[in-house]
Structure formats: C-alpha cells, structure tokens
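Missing here: one protein chain of the complex. Every other protein chain is in place.
And then chain A:
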Amino acid sequence: MSIIVIGLSLSFLLFLLAAGLTLIFGMLGVINFAHGALYMLGAFVGYQIVHMTGSFWLGLLFAPLIVACVGALIEILALKQVYDRDHIFQLLLTFGFILVIDDATKMIWGFDYKQVPTPEIFMAPISMFGSQIPSYRLFVIGFGAAVSLALFLLLDRSKWGMIIRAASSDPEMAQTLGVNVNRVRTGVFALGAYLAALGGVVSAPLVPIELGMGFSVIIDCFVVVIIGGLGNIRGAILASLLLGMTRAAGYTYATEWVELLTFALLIGTLMFRPAGLFSTKGRSA
C-alpha cells in the first residue's frame, strides 16, 4: 500500500515539473535546463515564506507566484533576445540560468540545507488497508491530481488554452489572427516556472531543501518527457505515473537498482519507441 502512495505522490510531483517542461518546449521550442533550478527556487522561497509567516499555506500560495514572475523576467530579458539565433544559444542560456539561480540561492540562503515542517493537519499518519500512511503524502496525491486536472481543463477547455495550443502549432498563423505570440511565450514560460515552483513547495516538507535538489529532479523530468514523447502533455502524465511507480517499487524492493531501472526505461523507450511510448500523431500542447 505504501508503495502505491509513495509512487503516486512521486508521480504527481514529477508531472508538475514535466508538464511545465513540455509546455515550454511545445511553445518556445526550448528545452529549459533551468527548470530544476526554478523548482529549487520555489522550495527556497517557500521555505522563506513559511519561516517568516509560520504558514505553509501562504508559502504554497505565494512562492510559485514569485517564481512565475522570475520566469517571466527570464523570458523577457534573456530568452526573447535569442529566439532568432541558433537553437544552441537558447540551450546555453537556460543552462547559464542554472548557475545564476544556484549562485543567487547561495548568496541569499547560504550553504546549509533548510527544512520545512509538515503542515500541522497532516502530522498524524492515517491507517489505511492495514498500514500506516503518512497523511501528507495523501495530500500531495490529491493536490497533484487537482492541479493536473486544472491544467488539462485550462489547456483543453479554456480560451487561453486554445490560444496556447494554436500558437504552439503555428505561431505565424496565430499571429495573423491577432494573437500576440510574444506575450503567449512569456505567459507559457511563467506558467512552467509556476508549476516547477509549486512542485518545489509541495516537496519541501518531504526532502531537505538544498542546492543540489533541482539537479536530481530535472534528470527524472527529462526521462519523463522523453518517455512520454517530447511536447506531448498527455504522454507526460502517463510517463510520470510509470516512472513514479517504478521508482517507488525500486526504493522498497531493490534500492541499489532504482537508477538502473529509471534509465532502463529511458533506454528501452529510445530503442523501441523513440517518439515516446505514448506518442500520437499530433502534439496535444
């Protein structure tokens, strides 16, 4: 039972990040290396808010908004300037932002790792199916599912989602229909940063908040995005579930084999379904 709970909570955290990465790739054509750094920044800003106000919920509300603003600034001040250049410039730029965000974090918060306590109402474990389940993990699952559902509704049903999909599919054509594609790009990058930071704050009570935290998570996210099919957000949720459950099972039964299992999934996908396990013909975002 606890494997399922840990697996699902891991899956939804991965999806929050992978969804942003996928959306940004679909709209901007850029693989955002700095996505893990934004996740880490979300956790640190969340820590700061919790530290100052004593409320986890204020952190969950405001830290992602602050990181979304940082994302918007990165897009406007830096990425926008290099869209016309070769792809490699955009990659190098997002890679550069890892270093900038890491150093800024060091300057503000120092080298020590930080901790965010589990919110009080989720302190006590819950008995389910004969085992003790940490209730915060259940919250992560419910919250992750709700955010994922909201994201799908936003993309599939709302006017904004329609504009994002149109602008991702054919930016020039969307522009002739009056869509300000520059602004859509900024918005999508900010949304991706928001989701990454949301993942950071939600993870904060589960893991130590430290400088390297973005790095390990971004690798898993790339694996999810590749297994799901680059730019395919439906694929990303299935791939998140697959990887999250695999890793949870691995931690329980064969701890030393977790990384091997992760990359076996990746290599298997690249060998047999290089377009992604769940690829369809069209991109869904």
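Note that in this section contacts are C-beta pairs under 8 Å (C-beta built on N, C-alpha and C of every residue); 3 or more make two chains touch, one makes a residue touch a chain; residues count from 1.
In this section, contacts and distances are computed from a predicted model.
Asker: Can you pick, from "Peptide/nickel transport system permease protein", "Amino acid/amide ABC transporter ATP-binding protein 2 (HAAT family)", "Lysyl-tRNA synthetase, class 2" or "3-isopropylmalate dehydratase small subunit", the UniProt name of the chain not shown?
Answerer: Options "Peptide/nickel transport system permease protein", "Amino acid/amide ABC transporter ATP-binding protein 2 (HAAT family)", "Lysyl-tRNA synthetase, class 2" or "3-isopropylmalate dehydratase small subunit" narrow down to "Amino acid/amide ABC transporter ATP-binding protein 2 (HAAT family)" for the missing chain.
Asker: So which of A:S9, A:T94, A:S168 or A:T262 would be touching the chain we can't see?
Answerer: Looking across A:S9, A:T94, A:S168 or A:T262, the contact with the absent chain belongs to A:S168.
Asker: Even though one chain is hidden, which residues of chain A still touch it in the full complex?
Answerer: Contact residues on chain A toward the absent chain are 159, 162-163, 165-166, 168-170, 172-181, 282-285.
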